[in-house]
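One structure, as structure tokens, below. Some questions next.
Excluded from the complex is one protein chain; the other protein chains are retained at their positions.
Here is chain A:
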């Protein structure tokens, strides 16, 4: 569609310019050059020319740093060489060997962090999706105050990550935090004030904060998708005697499938990579129980000044995410083509 419409304005302009005002000499020269290129190629080439700046910027901003990162992972890039990377001796696969040697402290740490991240991601996606779907379905019919509720639900998503998470970190403080004030002082659910920012509960704190921040995104996506389901389907099924639950299972959820497919993938990639939430909540060193992989890698490179090792871990993470994404897309698209 883009290809067929874009050449038209160009062609019109080309036809008008000889008869229009006096053409500037530079423009005539340009016209002569362009005249040398066959019309077919010009038509086909224009869209590519137009997106060229975007492609170049994309390469510069995403691909080049990625390749630099991959190159770094094969270097022994410690503090002695950060001033002059080219002087850093090659490390071969040593950085990778250390990262996957699960008998060593480094490998064990990475494996532990990976496990924590997998569990965290599954729970976070599940809860965000469940809350998002529930919210969207409940907001589907119109009622008084729906607009207000929708806005309210979107607030966590609209807040800047830092401001939102730092507020949670105050709320989770043991002595002066609101969470313990409500749980212990007001509801009397526990005698001793629990810790939320250290120890086992830190995982729960991280999960709650993350889901709170993320579910509005699922809610937004699904709410938009629900608008596309024709209301006749519900009317027809109601005539056939289908109740609310039956409608949900047989109409709403199947119709949401394409959106869900993308939503779950996006949530997975975001969650697995999330850095802001644990960093703001716990600072540079997260508690072991909530040691998500991105902050673990940060710690392994920036804080211990071992950029080669950190890069190797990043590359491993990249490979893992690519693999999961590929398998996921294959599995879901096959299912769709069977259906």
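The rule is simple: a residue touches a chain if its C-beta (ideal position, glycine included) is under 8 Å from a C-beta of that chain, and two chains touch if they have at least 3 such contacts; residues count from 1.
As a convention for this text, contacts and distances are computed from a predicted model.
With the options "Succinate dehydrogenase / fumarate reductase iron-sulfur subunit", "Bacillithiol biosynthesis deacetylase BshB2", "Cytochrome C biogenesis protein" or "Multiple sugar transport system substrate-binding protein" in hand, the undepicted chain maps to the protein name "Multiple sugar transport system substrate-binding protein" (source: UniProt). Touching the chain that is not shown, out of A:75, A:139 or A:197: A:197 (per the contact rule at the top). When the missing chain is restored to the complex, the residue among A:45, A:69 or A:156 that touches it is A:69. Of the listed positions A:214, A:277 or A:314, the one in contact with the omitted chain in the full complex is A:314. For chain A, the residues in touch with the chain missing from this view are 61, 65-66, 68-69, 78-80, 82-83, 85, 98, 104-106, 108-109, 173-175, 193, 195, 197-200, 273, 275, 282-285, 287-288, 294, 297-299, 301-306, 309-311, 314.
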